[in-house]
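Remarks on the structure that follows.
For this depiction, one protein chain was excluded, whereas all remaining protein chains were kept in their positions.
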Amino acid sequence: MAERLLEVKDLNVKFATEDGIVQAVDGISFDLERGKVLGIVGESGSGKSVTAMTLMGLTRGINARFDGEVLYKGTDLLQVSDRDMQNYRGNELGIIFQDPMTSLNPVYRIGEQIAEAIQAHENVGKRAARARTIELLRQVGIPNPESRVDDFPHQFSGGMRQRAMIAMALSCNPSILIADEPTTALDVTIQAQIVELVSRLKDDFDSAVIFITHDLGVIADIADEIIVMYAGRVVERGSKRDVFYDPQMPYTWGLLGSIPRLDRPRPERLHTIEGSPPSLINPPEGCKFRPRCPHAFDRCMQEPGLENRVETPGHLDRCWLDVDYKREHRDETISGGSTEAA
Amino acid sequence: MLLVLLAVSFIVYFIFIVIPGGDPAQRIAGKVATQANILAIRKKLGLDQSFIVQWYDLVKALFTAKLVSYSNQTNVVDQIKQGLPATFSLAIGAGIIWFGFGVLVGTISAVTAGRISDRAITALALIGISMPVAWLGLILRFFLAGDGGSGVSWFPDGGYVPLSANPAQWFYHLILPWLTLAVLFIGFYGRVLRSNILDTINEDFVRTAKAKGLSSRRILVKHVLRASLIPIVTLFGLDFASVLGGGAIITETVYNLHGVGWYAAQSIASEDLPPLMGVTLFGAMFIVVFSLLVDIAYAYLDPRIRLS
Amino acid sequence: MRRKRGISVAIAAVVAAGLALVASGCGGGGSSGSNNSTAAPAGKTFPTLKVAWGTTDYFDPGLSYRLESWQLFQDVYLGLVVKAHVSCQTDNCTKIEPGLATTTGTVTDGGKNFKFTLRKGIKYSNGEPVKASDFKATIIRDFKLNSPGIGFFSNIVGVDACEANPTSCSDISGIVTDDKAGTVEIKLKTPESDFLYVLSIPFTAVVPASTPQKDTENPPPAAAGPYYITNYNPSKSFTVKRNPYWKKNEIPAVPNGNPDTIQGTMTDDESQSAQLVASGQAMYDENVLPVDRLAFYKKKYSDQIKFFTTPSTYYFFMNQQLAPFNNLKARQAVNYAIDRQQLVNLRGGLGVPTWNFLPPSYPQYKKITPTPYPYDLQKAKQLVQQSGTAGQKVTIYTISDVAVDLSTGEYLQSQLNKIGWKATLKPIAGANYFTIVGNQSTKAQIGFTDWFEDYPYPSDWFNILLNGEHIKPVHNNNYGNVNIKSLNKEIDRLDSLPPSEALSASTNSAWAKVDKAFSDNAATVPYLNGILTSFFSSQMNVACDIFTDSQDDPAQFCLK
Partner (left out) sequence: MATTGQEEFTLDTAAELAAKEGGSQIQGKSPWVLAGRRMRRNYVSLAFLGIFLLIVISCLLAPLYVSQVSHIPQNDVRTGATVVEHGKTVNVISQGGTKIVNGVPQIVFGGVPIGAQWGAAGGKYVLGADELGRDVGTRLLYGGRNSLFIGVTSAAICTTLSVVLALLAGYFGGIVDWIISRFFDLVWAFPVVLLGIALGTALSVNGFHHGPINVSSGSLWIPIGVISFVFIPYIGRPLRGQVLALRNREFIEAATAQGAGPVRIMFSELLPNVASSVLVLFTLIVANSILTEVGLSFLGAGVQLPNPSWGTMIQEGSKLLSTAPQISLFPGIAIALTVLSLNVFGDGLRDALDPRAKIRIEHG
């Protein structure tokens, strides 16, 4: 059995803001093993980025409060001091951010920025760091890395910048790579390359990946397990197969429906989920998705637990609807108005 | 750039030509002059020429260092040159103080944002930028210098001692003027830097730096400060240029430092056009030159501009 | 001469250069503050005298018309005759004594011809000998420079062409010189009682004929006196050194001087100037002490400060050609409305209230009794009512950049408003003030002015300031356009007496009557005679301080 790298238990993240307490993450739990890819999916505002940042210790601050445990190789990262946390960042956990344009410091050369990460954790000289940087750039597929290493970020294209970001994240061989919507700002063709790159490097570097996205399609190929988040909560969780082929949560259906797919007849229009995500300060009572759910009924006024409701073990969801009812109706959402053509 | 200077000179000329009762010929002619004297002088100085010709003559005289004042016939360029040591001493010293302390104060304030030190600094900075310089200068001079007033005479009561004559006295005489001039700028720069830093901290690249596992100090110095200082450098260029060019009129007047600003105040009081023309152009020249330097520094600090 | 107007905008308060004329001993005034019965100790020479000095206009004797310069010039530039110097210690200070000439001249032709013979062997600081023709060249140079002093020469025969076109002046027929004999002869159009005094002012001090005919300042023209100015940095500093060609005791009236070098730091900032002396960085403060620190300094440095009254009068002019001041009652009302004591207070107490136009130091002075216009606001109000000018608008002119003058203007404004006019204040920068109010087109109604003597004779007052015949369209000194025919005539008569009768008892009392007549006419509002200060550092022997006609004499300062 593969090594269990990360164990998140009932993680809660709250922020005190001028408008009130924001419950950004509410009781999320998952495990991650070496060599696996965990996909976290949800709209913006669903708490997935906060989860990722919390793992990295980037949400620490005087107005943030955390509950639960984040056990990395048995150590609770929430209890680690700020100073010690520096050693985990970059070294044990690497992260790639959404927008490669702004995530790189515009005034330093690409090479400097990567070498800086290496030197922060390893006692190597400048020359060695630079050599390593060039090697990393080559590994992430930057052509001509010897000369491009001295370029500034604005001289790189978007895709290349993201590759540089990946190189930076992997520079110290982290066990876990967190990719926080790494492809959102990129062209579709580049997206695929980046996803493929992450998947390949995961094997090369023998690490685990948490891949965060709002687009289920992106991780369709690489994810081993998928968590669907809504309003700070996990609303469905299961293997890729479970989520794609037997989605239990109407919200998941919505997400699936918004993927343009070539393997199905083209719907008249892609599905959109009506309304907008709820306030995290005063969330609606009961099921958080209830106000936007076309299938909501009385019972939804009570919040359902995250339970295993189908025959597949490990496939959990938060929906009161009858399993058969769901299987009957979900295609209306997933495939739009053209179900009958299937 | 030359165009700006010419335009500036034209405006100064225009301002002073609209003064009625300030006929320079009459002033030169002195107490017992006759109407004929005045006409003769007017002709000699070319004051009977058309507006544009007079202006041209004035500018030409200035650039060939031949311009003399109306009131006492001293060479304007010489007088400005004589004011340089005092003005430069004031500007450079004060500049170092205000930039250094401004950065220090702004950084401390931003790093401890929300805590007592930040609040104290913010309050002090606000008070600093709320005090009129003339008043602050007078009060400091009164309370800390000159034994006729408060009884405390820690500092000399105004005046300037050349650096070459006595470095210790030079420094001693300049402490109060430096502080007076620097207080407002420290407050202002501190506040601007604080808000820049707080803006920069939210930049994605700072999050990246943090995610790399860099230490807080390194992130602050290498990533946050550098980006935050760029607008400060622009400001500093302009302010410093303005003070170098004689813009610290009030400070120089309050402390009786015979610099370029003091010379300007004197000339303004006697409505003496040529020196004022000279000083204003001199000041404008510094601002124009420093704007250029700022652009260059900007390009150095921000490669996006350098390469585009 | 007017006291200098400081243009230092913020700090300079009373930027008076302290015309330190001693209260004259001649006839009336008694002795001066320093004029003790015992002679001042003869000082010993010492290397350097460091002084804090007020700024001035020029350091060229042909151009400067300010006390700061004249005080130094008394030991630098000498005329054919000089004002009393050394003799001030024991004798009277209004006396004219031989300078470069051997005597005070021979006057013939009923006072129209003055003849002088130069002393032999006198040399300028540049080594050139002093020649008789230099005198004429000096006067011509004054015209070429458009000197403010050329007005004093209008009575000389043959100056008309030069007066008409000063800058192309080439010859004055009324001045005849003979270099061989060393004689200078000056012919006047009419007798002039004060002409010897005119020959003692710096405009007539002889400079080499080779001096450039333009403002010469760094260094200033060569000097015939015991000292010469080696360096002048306008508004900043000057250096004065002994004239290497000066022969000791050559001219009895002019002292050889104690300091070898005088180094001056120039500033208009009174408190800075005073602190330089208090801290020992300078040995003498030429500026007046700052008003609000007077008491403090007086207490702390009581032995080092001297106060002296100056031959000066501060007064308000009233334009007699404009309403409401063309009305006698209106002018009298202003005189009653001014509490002179309060104007003295504004100067920190440095002044003596006066109702006479002529200062008390003059032998011709006679205090007008009973006090003609005691402070009486009710009476002033009544007079305004009676004059029928109540409610009229009055614009007051004053100097904007000297705090005391500005306050004085504000005081006048408030008083005029109280007695029934609508007064507004018009402050003007000191540098231009007298040009502007002296221009008839300005139509200045009423305003501040003051006068310090050029030389100690009443014609310097009444003839220049109040004689209606000298009213001019521009550069007018008679700001009030006072023009009383009978008094004009009397001034002219007294002014053209031969010098021998100038100081007779009858002449003196005639001048006093003129003074009284102007008071009766309420021609002006004289309100105080100025008092100035001399502040010495602790290393100086204050007893050496001699007040000459115009000021302390730095050449006679000595160490303890």
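All chains are identified by letter, namely A, B and C, in their written order; residue positions are counted from 1 within each chain.
As a convention for this text, a contact is a pair of C-beta atoms (placed from the backbone, for glycine too) under 8 Å apart; a residue touches a chain by one contact, two chains touch by 3 or more.
What you see is a predicted model, and the numbers here were worked out from it, not measured in a lab.
Residue in contact with the omitted chain (choice from C:Gln213, C:Gln342, C:Gln385 or C:Asn521): C:Gln342. In the complete complex, the residue from B:Leu84, B:Leu104 or B:Ala134 that touches the missing chain is B:Ala134. The chain not displayed touches chain C at residues 9-11, 13, 23, 29-33, 35, 290-296, 298, 307-309, 339, 341-342, 344-353, 360, 400-401, 403-404, 406-407, 409-411, 413-415, 424-429, 531. Contact between chain B and the unshown chain involves residues 4, 7-8, 11-12, 15-16, 18-22, 110-114, 126-127, 129-135, 138-139, 142, 148-150, 181, 184, 188, 192, 195, 197-199, 201-202, 207, 216, 220, 224, 235, 238-239, 242-243, 245-253, 261, 264-265, 268-269, 271, 276, 279-280, 283-284, 287-288, 291.
One rule holds in what follows: only the chains that are shown with their structure count from here on.
Judged by the touch criterion defined above, the protein chains link up one after another in an open path, with no loop closing it. Overall, the chain located most centrally, as judged by its C-alpha mean against the mean of all protein C-alpha atoms, is B.
Using mean Cα coordinates as chain centres, the one most removed from chain C is A. In terms of their C-alpha centroids, the spacing between chain B and chain C amounts to 40 Å. Here the spacing of chain A and chain B, counted between their Cα centres, is 54 Å.
One simple way to say how far apart two chains are is to compare their mean CA positions; for chain A and chain C this gives 93 Å.
Not a single residue position of chain C touches two or more of the other chains. Listed for chain A are no residues, as none touches two or more other chains. On the side of chain B, the complex with chain C involves touching residues 21-22, 26-38, 40-41, 44, 71-74, 79, 82, 134, 146-149, 153, 156-159, 250, 253-254, 256, 258, 265-266, 268-272. The touching residues of chain C, counted against chain B in their complex, run 7-11, 57-58, 65, 146-151, 163-167, 215, 233-236, 267, 269, 271-272, 274-276, 278-279, 290, 293, 296-297, 300, 401, 429-432, 434-436, 438-439, 442, 473-475, 477. Taken together, the chain A residues at the contact with chain B in this complex read 56, 58, 62, 82, 86-91, 94-95, 97, 99, 102-107, 113, 116-117, 120-121, 152, 154-155, 165, 168-169, 172.
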